[in-house]
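My questions all concern the structure below.
Of the protein chains in this complex, one is absent; all others appear in place.
Labels for the chains are A, B and C, by order of writing; each one numbers its residues from 1.
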Amino acid sequence: MANNYLGIDDAEFIRGEVPMTKQEIRVLTLAKARIEENDIVWDIGAGTGSISVEAARQADKGKVCAIERNDDGVALIRRNAEKFGIENIETVSGEAPDALENLPAPDVVIIGGSGKRLETILDLISSKLKKGGRIVLNCITVQTLASCLSYMREHKKNYEYEAIQVQVNRLQTVGPYEMAKALNPIYIVTCVKIR
Amino acid sequence: MANNYLGIDDAEFIRGEVPMTKQEIRVLTLAKARIEENDIVWDIGAGTGSISVEAARQADKGKVCAIERNDDGVALIRRNAEKFGIENIETVSGEAPDALENLPAPDVVIIGGSGKRLETILDLISSKLKKGGRIVLNCITVQTLASCLSYMREHKKNYEYEAIQVQVNRLQTVGPYEMAKALNPIYIVTCVKIR
Amino acid sequence: MANNYLGIDDAEFIRGEVPMTKQEIRVLTLAKARIEENDIVWDIGAGTGSISVEAARQADKGKVCAIERNDDGVALIRRNAEKFGIENIETVSGEAPDALENLPAPDVVIIGGSGKRLETILDLISSKLKKGGRIVLNCITVQTLASCLSYMREHKKNYEYEAIQVQVNRLQTVGPYEMAKALNPIYIVTCVKIR
Partner (left out) sequence: MANNYLGIDDAEFIRGEVPMTKQEIRVLTLAKARIEENDIVWDIGAGTGSISVEAARQADKGKVCAIERNDDGVALIRRNAEKFGIENIETVSGEAPDALENLPAPDVVIIGGSGKRLETILDLISSKLKKGGRIVLNCITVQTLASCLSYMREHKKNYEYEAIQVQVNRLQTVGPYEMAKALNPIYIVTCVKIR
């Protein structure tokens, strides 16, 4: 398919009031996720659907389940899917882990938002995720990062993981100058199910 | 094609002594480059060929010209192309801008190393790059960044550009702890030829 | 003097609309400046006077000349000096380099704002700065950084220099979480006049 690159500009998505993962973080998250064309992908806390849209283009013979508890978010995901001509996103209105119970077993799980129930969500995912499958978690809080690392340490028989912190500064043009405008840093934890 | 994701692990490339762009930077660089399947891509200062390999998988009906002045580098690029089964990389032994003269006109130019002749190189690229084409420059020095920004300001009738600085910290496991190991920050300048 | 620490909280300064150097940057700038008690300090582009106030407490037997072209800024500097009971700040209303001509020769020069005339300002400073004296420049733009580095390279018979980039993220409490709020990065260039 032509024009199927990774890294759609932020401005191309319909956004509303819902916070959106920035392009650079979206690209790195999807690169860490290593989605293949037949994959089943869960996008938990899908927000505007920007990650779901890019994931769906990569899994173009598979499917993305976009789980979002906020109704405005669900509507936005549908509008963005439509805008980009994506037909393999299934929106799931509800909250993890309950909303995940009846979904098809995933090859890749992306977690953008987990509320306070990360451990329970990871337990549910672990029971469904295929061997060799990946969980990629974006964290903006110290506590979520620490919980995720703690979970992975306790389950190191089942998972290998790596974590990075990414900070992006955008250079803004102000008259004859460019000056850096900082974006908030984010942690990306990538977990591979080894057994 | 199965398994054609962006974001090959650093460890999968044959490396030698040549410095290699780190995975996260490679992924962001390629995302900014928006390579399409029929594109002609120039990879200037191709080093180990890690960017060329990933670019060649995206331009799978096009071609990547990997320009590298260092002979060990040229050999490495060939070995990496072979390892990943890539047949659409043409290695070009020599230095920009001279080595660029007889190459096919590019859709995308990635500059990983420019020596001291950035302005001359950008002039040559400008004469060949297709309208709508992209130049993505990775800079690790203040001087190269300033030169590139200065060039783009002087040629703003022909180019739109954006620049970011990216810093990645890898969390390393040390006993019961994870501690951040900083990678050097890098600037990525993305230029679109508008006329 | 009791309570004469470096690192007054941002909130303790009277601020108005004038942008203010953040505490962490102010502290590092002053540490790089190595002000001694009898020093004459120039604070060029003094803004709110937050750096002048802390410099004046260090040079408590010397003097700080706070140069500011904006009248609201000059008034703010005076109000902040008064608030902290500082009597050794002389405000200088005007623009560098002209406003510097008749000031006493400095031991330390801090440059927070230079407009577009950095090179001329550095020439003027060089003619007045004592041997062993220091210039500490805060840059937020790529172009000012590049100009300053270029000047120091051209005058390396007279100056040794080092430069750092500093990025601070403040952790903000949001319910049960802390999440990082990024401040814009800044460059600090420290130059020592060796001859």
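We adopt the following convention: contacts are C-beta pairs under 8 Å (C-beta built on N, C-alpha and C of every residue); 3 or more make two chains touch, one makes a residue touch a chain.
Because the structure is a prediction, the values reported are computed rather than measured.
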item	value
Contact with the hidden chain (one of A:30, A:136, A:149 or A:192)	A:149
Touch criterion as defined above, residue of C:126, C:165 or C:184 at the omitted chain	C:165
Where the unshown chain meets chain C, residue by residue	2-7, 23-24, 27-28, 30-32, 34-38, 58, 149, 153, 162-171, 176, 178, 180, 187
Where the unshown chain meets chain A, residue by residue	142-143, 145-146, 149, 165, 167, 185
Where the unshown chain meets chain B, residue by residue	116, 140-144, 167, 169, 171, 174, 176-185
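Basically, only the chains that are shown with their structure count from here on.
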item	value
Cα superposition of chain A on its sequence copy chain B - rotation in ° rounded to nearest 5	180
Numbering shared by both copies at the chain C-chain A contact, with half separating same from different	same
Nearest-to-centre chain - CA centroid comparison	B
Averaged-CA centre spacing for the pair chain C and chain B, given as whole angstrom	39
Rounded Å distance between chain A and chain B, as computed from the means of their C-alpha atoms	26
Centroid spacing, where centroids are CA-atom means, of chain A and chain C in whole angstrom	43
Residues of chain A engaged with two or more neighbouring chains	167, 169, 171, 176, 178, 180
